[in-house]
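Note that one protein chain of the assembly has been removed; the remaining protein chains are unaltered in position.
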Amino acid sequence: MAKITFDGIEVEVEDGTTILQAARKIGGDVVPPAMCFYTPLKGSGGKCRVCLVKVTQGSAKDPRPMPKLVASCITQVQDGMVVENTTNEDVLNARKGIVEMLLINHPLDCPVCDQAGECDLQNLSYEHGVSATRYEEERRTFNKVDLGPYIQLHMTRCILCYRCVYTADQIADNRVHGVLGRGDAAEIGTYIENVIDNEFSGNVIDVCPVGALTDKTWRFKNRVWFTKPMDAHRDCPTCSGKVTLWTRGEEVLRVTARKDQYAEVEEFICNTCRFDKKEVKDWTIEGPRHIDRGSVISANHYELPVVNVPIVPNLPVSTKKNLPQE
Amino acid sequence: MGLKILTEHINVPGIETLEVYRKHGGYKSVEKALKTMSPDEVVEEVKTSGLRGRGGAGFPTGMKWSFLAKPEGVPRYLVCNADESEPGTFKDRWFMEKNPHALVEGMITSSYALGANTSYIYIRGELLFVLRILEKAIAEAYAAGLLGKNILGSGYDLDLHVAPGGGAYICGEETALLESLEGKRGNPRNKPPFPAVKGLFQSPTVVNNVETIASVPWIVNNTGAEYAKIGVGRSTGTKLISASGNINNPGVFEIELGVPVEEFIYSDQYCGGIWKGKQLKAVVPGGSSVPILPANLILKTAAGEDRLMSYESLSDGGFVSGSMLGSGAFIVFDEDQCIVRNTWNYARFYHHESCGQCSPCREGTGWMEKVLHRIEYGHGHQQDIDLLVSVAKQIEGNTICPLGDAAAWPVASAVRHFRDEFEWHIKHPKEATAPGAVYRGQLDAITA
Partner (left out) sequence: MAGDNIKMAETINEVKFSDAAMAEIQRYISHYPEGRQKSALLPILHIAQAEFGGWVSPEAMDKVAEILNIKPIEVYEVATFYTMFNLKPVGKHVLEVCRTGPCCLRGADQMIDMIKQKLNIEEGETTADGMFTLKPVECLASCGSGPMLQVRELYYENIDSEEKLDQFLEMMRNKEHETPTWAK
């Protein structure tokens, strides 16, 4: 076991745990954001850099600070480590800088984006962004591409987190899409015309932190904040059949995997459950889905409002703007 | 001319053949190491020598070697970084082309020290013609029993292969290099784990620059203590300097570390002075990524001492008034060169070469290039100068690999030392974009 201090809070975790997971054990406002790391996907993380934190003491044995900010999602804890996130101005400034980088080529087309309301980048820019852009240049654009009948790729919105590539490698088989090109010309694509066609391909939609990969069967059907998420299951021969239905009245508008408060899926689901079972009678309804941060649904009206209780005293001003917590 | 360790025989006709190379003492270190020394003794000699990585970072080689993990039953690898791509650097290409056996010898002796039985030379893809030269030398070494099974009857086995890249500066970063060597995109890996623990094929691996490995035979033959006597302070030994730009004698020079910069620029033994009788304006002393210094600061430190060609002296003053020895790529600018244009050129390079994996570098390198392009072509605003500094700062230190720093430093240092020139470009776009126009207002001050 390793005991670490994170933003002044002590927490004990298993050896080999990352700083991010240790912070998630504490929970609440102190947890660093993560745009590319995804617990169920091996090898993910380290790329987007929004989870950077300051290690002011490496370990009890070697108390020297780490010279640079480190990505908390891939850096393992050491016993006696002291980490600063929301309590460190350098970290907050660096994060603000990185959010700006993520936004300079982002289309900011939230009003017509299906991800609006449950978009990690939208939340992040609200928490750490600035209201005016310093970027005068033309933004990078790509054509929309249909990856088969169910999935649309809107590359212009992509932040190159690689999650969908890891998903295709690890959850589905016969990956046909990947990252092509390099630098700021890199893109997700299939290179030759191709469809992503296998029983688990739809999961790339759930793992996408932005609106780059969207469900064509849900496209423009509704805004997520008008829908009512319900936990449901069915007896599925392919996957666990445990899903969240996004309903309005008697209509099932969308089916997704169940996601936790960090928007990570609990169990990946198959395409039949996701795309073909769009009637209430296909499902056994368990009850309303509790949605935490990461979605405007968390502020929805069908659940009792939960009061946000700050657990860290003396936070710098810049964290006061956080979205409501559970 | 000082002592020549790497280039003593480089101009001997036929030195690229095994026969001539051996006639001039070639492969003596292999005999000595394999027959009379234990691997650990070789590592100790390299430690004693004070040899530092010649690729740019200057990390002590012996220490790097001693970090190599040695779990039972797991192969270890030595990989030579011959992906020489840092603008201004051409010493390794020149050296391998002329004296391939010197690298092969270094690879055998070093692989023995590290307990590697398969080693690779990863060479940039543009140098396929050098790959052919190396493969020929390797074939000769196999035929002579210097590679393969039971080398010189010592019981030590080594296979050595050359692998080409495909055109990507980033593959000079050691973990990107390993990815590329495994046939993948050259995306740098997250560290830890470091290559010394999990490198090529997830096995412990040492990655060393060409010049570093080629220095090992001399150390083995003459002892580390003798090597440590050459040079100055912690900058031991000799260094190949690639000299380019507006000088009379561009080319590769082997220097004993510690030669005064002024002598290096003006002596006929080295650069031979600024071409066409012009004045010196600035120098980038260690490859395009290191800070540019105006003439006054490259010749003398801020304290007024002579600047020397050594790791310590070139970095004296930190980034406020100093730079770095880096890969030893010495790029000289005469009075007619435009710093804004050059900074844009370097920014374009790093934009072009960013792998795109992490967001500050992917987005920031392109942003800097576009702002610099705007200034260079007469469309800049006053606030662009501070914007550049700010974007550079947002990249620096926040990326997966050092390419982010490499992209930020040239921009930040150009603004630091040549701010007047940037302001002039913005205030006088018409004059600044006229053919051949150069800002001269600062020249008197920096060349004083």
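We just call them A and B in the order they show up, numbering each chain from 1.
Everything below uses one rule, namely that a residue touches a chain if its C-beta (ideal position, glycine included) is under 8 Å from a C-beta of that chain, and two chains touch if they have at least 3 such contacts.
Since this is a predicted model, take the numbers as computed values, not measurements.
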Residue among B:57, B:144, B:163 or B:437 touching the omitted chain: B:163
Touching the absent chain when the full complex is considered, from B:127, B:265, B:361 or B:438: B:127
Residue touching the undisplayed chain, where the options are A:133, A:194, A:238 or A:284: A:194
Listed residues B:92, B:363 or B:421, member touching the removed chain: B:92
From A:176, A:205, A:252 or A:291, residue that would touch the chain that is not displayed: A:176
Missing-chain contacts mapped onto chain A: 140-145, 155, 174-182, 185, 187, 189-194
Touch residues of chain B, complete complex, unshown partner: 75, 84-90, 92-93, 118, 120, 124-129, 132, 159, 161, 163-169, 180-186, 201, 242-246, 250-252, 284, 288, 329, 331-333, 337, 341-342, 345-346, 349, 352-353, 355
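Quick note on the criterion: only the chains that are shown with their structure count from here on.
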Complex contact set, residues of chain B against chain A: 168, 185, 190, 192, 351-360, 362-367, 370, 387, 390, 393-394, 397-400
Complex interface listing, chain A residues touching chain B: 45-50, 52, 68-69, 71, 74, 76, 94, 97-98, 100-102, 104-105, 134-135, 137, 159-160, 162, 179, 181-186
